[in-house]
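Data first, discussion second: the structure below is written as structure tokens.
Every protein chain but one is kept in place in this view of the complex.
Right after this comes chain A.
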Amino acid sequence: MRSCSWRCDCTEHDLAKDRTISRLREKLHSLLEQTKKAEPTKPLKPPLPTIYVITPTYARLVQKAELTRLSHTFLLVPQLHWIVVEDSPHRTGLVSEFLSHSGLAFTHLHVATPHERKLQEGDPSWLKPRGAEQRNEGLRWLRENIRSQEGGVIYFADDDNTYSLQLFEEMRWTQRVSVWPVGLVGGMRYERPIVEQGHVVRFHTGWRPSRPFPLDMAGFAVSLRLVLANPEARFDGDAPMGFLESSFLQSLVTMEELEPKADLCTKVLVWHTRTEKPKMKREEAMQKQGLGSDPAVEV
């Protein structure tokens, strides 16, 4: 215990207190030194990189149901930011209301697909690539609003797929582009990259394996840093069938650089589920008679 040499007011009554104070000051000083050593110059960073999920969506009967069950999954993932992009000339009330009550951190965007690119009634779903404009809009927002030092990863999650919670932890530390299997896609139980000695060497796919990146939108994630470093990278809405993913990835990464996840691409953590269009024959018949269900009741 040092004497309080730097104090000149040492009366008998205050000596003990002064000693305590000086002791505590020393302790404080040493702890401050320790703190500085433990975390040298950097400010306290957020513990997890943010996962930016870009989801294109469009109005149809099952939209609210799809978004609802999707939000339940996302609510369980820490540091997730949901970017919902409506295929619409304006934000709809349904999606606005839904997002504000979802409990998630979100950004609500919209851009309408040009008419010639839209699927017409009766077109098979694979005829035209969908969601390109909306995903590009999500990328634009990120480029304008997020700084690259913040780290993070971007994932394109369609609103009818099914995602396990494990998937998000697999993608979170992506350095460039990470990949993994996708279930129920390409006419097969699953499609996946083939990994040898830690690298993707080719792709196990049911359709046109010669594509630059024959994988599904749900089968990869891109680091934010890489996207910000490549301001021209975007989805080509005019790309031929099945080449949408390649149109984006080929300007960002080579196959050798891909980071295989999900146990070297042997586990299925995401499924390309599709929801049936509900049968509305009776509803249509009723509406013809002027007896349709109350349109004010939102489904």
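One rule holds in what follows: contacts are C-beta pairs under 8 Å (C-beta built on N, C-alpha and C of every residue); 3 or more make two chains touch, one makes a residue touch a chain; residues count from 1.
Keep in mind that, in the parts below, contacts and distances are computed from a predicted model.
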item	value
Protein that the absent chain corresponds to, by UniProt name, given "Auxin-responsive protein", "Large ribosomal subunit protein mL43", "Galactosylgalactosylxylosylprotein 3-beta-glucuronosyltransferase" or "CBPA2 Carboxypeptidase"	"Galactosylgalactosylxylosylprotein 3-beta-glucuronosyltransferase"
Chain not shown, touching residues in chain A	13-14, 17-18, 20-21, 24-25, 27-28, 31-32, 34-35, 38-39, 47-48, 61-62, 64-66, 68-69, 72-73, 75-78, 162-166, 168-170, 173, 175, 181, 183-190, 192, 197-199, 204, 206-207, 259-260, 263-264, 266-268, 271-276, 278-283, 285-286, 292-293, 297-299
